[in-house]
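Reading through the structure tokens given below for one structure.
Only a single protein chain was left out; the remaining protein chains are all shown in position.
We just call them A and B in the order they show up, numbering each chain from 1.
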Amino acid sequence: MSIAILKAPSVSVASVDVARTLRMGLLLGGVGVYLAAVGILAMFNERWIIVGLLTLGYGVLGLVYLVAGMISARRGAGLMTALASGILSGAIAGLTVSVLGLVIGPFSLQSVFTQLNGKLADSLALGLAPLSGLLVMLGIGAVCGAIGAILRFTPLTVRRPLVIAALVTVTAGLFQELIQIMLQDGPLTPVQDLIYEWEGLTAQGAAIVFVVAFILALIGVQISRRRARAAAAKANADSGQSLTKMGMIFLVLVLLPLMGGNYIGQVLLLVGLYILMGMGLNLEVGLAGLLDLGFVGFFAVGAYVTALLTANHPMAILHLNFWVAMPIAVLASVVVGVLFGIPVLGVRGDYLAVATMGLGEIVRVLVVSDAAKPLLGGPLGITQVPKPAIFGYGLTTPIQLYYLTLVASLVAGLIAWRLEGSRLGRAWMALRDDEDVAAALGIDRIECKLLAYGLGAAFAGLAGSIFAVMLASVYPSSFQLVVSINVLALIIVGGMGSLPGVAIGSLVLIGLPELLREFGEYRYLFYGVALIFMMQFRPEGLMPSKVRKRELHAAMGETSEPAVPTARAA
Amino acid sequence: MAVQIPEDRLKIARLSRISIVDVLLWALRIGVLGVVIAGTIGTLINGRYGWTQWVDFVVFGLTLGSIYAQIALGYTMVYGVLRLINFAHGDFMMSGAFSAFFVANAFYRSGFLESHPVPALLCILITSMIVSTAVALLAERFAYRPFRRVVGLAPLICAIGVSFFLQQTFRGMFGSSIRAYPDPSWQRATISFLGIEVQAVELLVIGLAVLFMIGLYLIVQYTKMGKAMRAVAEDGDAAALMGIDVDKVVVFTFMLGGAMAGIAGVFYCFVYKQVYFYMGFTPGIKAFGAAVLGGIGSIPGAVLGGFFLGLVESVGPALFLDGLGIPGPYQLRDVIAFTLLIMVLIFRPNGILGERLGKKRA
């Protein structure tokens, strides 16, 4: 007995795949170094998750070590071996990051890499003397790596609640300002006093939040498992489920402004506008399969036409009421959408993306050029766009405009939903899948594609119209290519062809970065990573549509369902 | 023999051979051609530019063309092998340019750049090529490799992601400001020839570009790897069956493409004398247009397309737009380039050299 205990660790440690573990540790250490060099670490270090104990920056570093441990621990090898490799690779990752801190000063890295300054070196040494800092960091890495390795071995029913609880705790820490405002002066004030202090989450609060969230999640996971099992027994419960999902998301969107002030309203308004645009681009990309990177053009047309028709500005041609100008703006966007679509009708697949991007860029350069200055005001744009009113009741605050956007999104969502199952929706599916076959079945490519461009443009135009009102002005700098990429990113993260996905994508990609200044600075970096990761690991998005999921997995060459291999051969 | 008389439910009138869209597309062609001709006539009549200026435009056009051609080469090779539009290729160039900037800056401050132009230039070029190649290889390994056998939009979207990632990484590491590339005296020298003043650096860029292109051509044509690359471009599956290691070929392709992008980065520094994180985007897209123009997958095509695009962009504003009385024609340079790009994608997606791509893409 005792021999076995003594022997077991030595055997398992010997069976650690050292080369691979080292590689993983170095790789993740590299990620840590990258985060430091790009400046994310320094910026995240200014935000507490738990006051006085853990900043977001260290939290992220810990996560990196944890991942190192997790991926180098292999399940097949047994717990002890896994633990050993987890500890080793976590420690290596920690070491790599520490070494960066040590070399910053002597090699004066700051002269090239602006973010690698003395302050960062200090924080990488955890504020200790260089050598002890290094040792402590090594230890932290080892501990996190060990946790990662153990996590790998915990069953899903426990791991998922753990992750959820950690996420909830982090959220409670990061959004402390918002949450504290919500809790203040209400019946929940005692809760606030329990877990928060002035600056944020206390250690005791974090523990409470974590435990409570963990228990709730544990129960939730059990319930949802039972539900899933019941649902699996019933066939075709899927469409009903997505409707309830839709309804729940909508309810959340309606209630969100109650969270607080005008700033939230501003953010939500932006989220709403992107939902609207996402619905539009979803028609083009998600349903018709037309990857349109000039989408921002339609948004711009909506905004400019609204401004030209309503503003109190010398450039304006008329001074109409918003409710008259908005339909005209939408119509103008549709016309532009169709005109835009015509030349690229015959351009297929990936070439289309480049062609539409080129068209969008042409429009943008033209708008800022001297040639168009007398018409559109050049880089200075058009200002003083008045706010709309309903029955004499002005829609002036962002929250009021947000509700306007929400209604518009709802209508857009309804339209998209109806169209998807319709004759036109099927024709789009056919075009997306195989243009030649679609044409041979009598589907008019021109008509269907132009309808996709036109309808997609209508939503974007509407969003543009509200955008002009929101800013009370339009500038060409608001209509860069990145807007198209943003919309594309949000429907991809949310799930191509999925309506709830659009809302989720917009909340995550537009809402979060606005709320977290730290993310805001690096949002495009985050988008880039999101696009790469989503395409590699979850191309169907967070809330997939069934058909797209099948398509994407078929494209990745997976055959999750028993397929007939010869069907597409020959 | 008698052809059957149509039933009345047959609407022959609907079998029009020409749709409204065709008419509009023709109108687009004629419109663009009309603008070009009218502008050219207008410019030539009002005679604002002397012939020395035209020569200037042409030399500058060839210089720009060298940059585009170098980038287009990478596009075309990667597309040939992987059928992937590597959106991030312009950003490979950007990373090379940044490293060139840091090396040049260090040399400039120590006076080495001024005193020893040739070794300094060599160092700069090599650094830039190494960095661009490294970035290209990393992108291939971590972003593109999982899509090796994937069709559809996913790889393209991933490439857009890579492009964003690279731009934002450089922005994070080196800041978002525009940095001035050092400008030693030899970069400012001019050469007089028949009364025409030409910037020496422009001639240097053109000469180096031609040199590197010849080198690339030799590599692709005569080395074993180059031959394997062409085989994979022709038919990947067949090449794999013949025992060619496709993975290796792809890595090799990215290496060559990355090196070319690095050279383009140095050229860019010479011509525009600045670096910033977003610099790769526009030249990248334009160079893609050049690659398509020359027939994507074709190496001589990419070179021709690049030079053609450079010339049009440099001569175009003066020749086509000035004559129409458009204010600030030079602001519209990009409009000309993008119009060319779109016209090519619409009307000649197989390029001017008429590649046998109809078959491949079908």
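Note that contacts are C-beta pairs under 8 Å (C-beta built on N, C-alpha and C of every residue); 3 or more make two chains touch, one makes a residue touch a chain.
As a convention for this text, contacts and distances are computed from a predicted model.
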Options "Amino acid/amide ABC transporter ATP-binding protein 1, HAAT family", "1,2-phenylacetyl-CoA epoxidase subunit B", "Alpha-ketoacid dehydrogenase subunit beta" or "Menaquinol:cytochrome c reductase iron-sulfur subunit": UniProt name of the undisplayed chain: "Amino acid/amide ABC transporter ATP-binding protein 1, HAAT family"
Please pick, from A:74, A:245 or A:445, the residue that touches the omitted chain in the full complex. A:445
Touching the absent chain when the full complex is considered, from A:16, A:120 or A:427: A:427
Of A:46, A:193 or A:436, which one is in contact with the hidden chain? A:436
Contact with the hidden chain only, please: which chain A residues? 414-415, 418-419, 421-427, 429-430, 433-434, 436-445, 451, 455, 547, 550-551, 554, 561-564, 566-570
Logged for chain B, residues touching the omitted partner chain are 1-7, 10, 12, 14-17, 19, 356, 358-359
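Everything that follows uses one rule, which is that only the chains that are shown with their structure count from here on.
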Touching residues on chain B, where the partner in the complex is chain A: 19, 21, 24-25, 28, 85, 102, 142-143, 146-147, 149-158, 160-169, 171-175, 282, 285, 288-289, 292, 326-328, 331-332, 334-335, 338-339, 341-342, 345-346, 349, 361
Interface residues, chain A side, partner chain B - complex: 34, 37-40, 112-115, 285, 289, 291, 342-351, 353-355, 357-359, 361-362, 365-366, 368-371, 373, 446, 485, 488, 492, 522, 524-525, 527-532, 535-536, 539, 551-552, 555-557
